[in-house]
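So that we are looking at the same thing, I have put the structure below in structure tokens.
One protein chain omitted, others in place.
Up next, subunit A:
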Amino acid sequence: MFFERSVVFLAILSVALGQTDDEESFLFVTKQTINRFLVQNKEFTIKYGLYNSGPTTVYNIHLNDAHSFPADQYELLVGTLSAKWERLNAGTNLTHIVVLKPKQSGISNSTYAIVTYQKSEKNTDVQKTYSSEFGDVYIMTSREYDRRFSSHIIDWLLFTAMASPCIVFPFFLWFKSKSKYEALVTKEKSSKKAQ
């Protein structure tokens, strides 16, 4: 009886322990841009979201995205493309923001970021995961952006200032002559009527 109970107890224990070993945490990594338009020489923001989905803490998280944004094509303004965190508790998330400025226009393919982490403090096996990607993006030139979105109020005012003399001046000359001669006629008519 004791033997049976101990076997059952051991079985339950191993299943419980086994389950703990099998229940691992996975990091889900999202990568997105919060800009509607990407424009050459204008800043755009990339937001990385790391979410720990499992029941355990993960350690030594390292995010590396330098390969997506090479230094010759992008200028890094705020943040770093290679970030490290010591731990991420179970069920929590963290975000990482990077602000970049594209130097060239055209279509740019952005690949996924690589995130490595350890599942436990003692076990130094590194787990690699990939973030989501937002695919091909079109970086428009600053000229095209200005053309579509800039308000151009000053340009319109200057145009009005330049075009008004061409219209107002001839009108004024004509109107002056017309009123002078019409006044001559109406003056005579009114003086005749008075008589």
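We take it that a contact is a pair of C-beta atoms (placed from the backbone, for glycine too) under 8 Å apart; a residue touches a chain by one contact, two chains touch by 3 or more; residues count from 1.
Following the convention adopted for this analysis, contacts and distances are computed from a predicted model.
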item: Among "Granulocyte colony-stimulating factor", "Translocon-associated protein subunit gamma", "P53 and DNA damage-regulated protein 1" or "Protein O-mannosyl-transferase 2", UniProt-listed name of the chain not shown; value: "Translocon-associated protein subunit gamma"
item: Option from A:1, A:34, A:107 or A:166 whose C-beta touches the chain left out; value: A:166
item: Residues of subunit A in contact with the chain not shown; value: 143-144, 146-147, 152, 155, 158-159, 162-163, 166-167, 170-171, 173-174, 177-178, 181-182, 184-185, 188
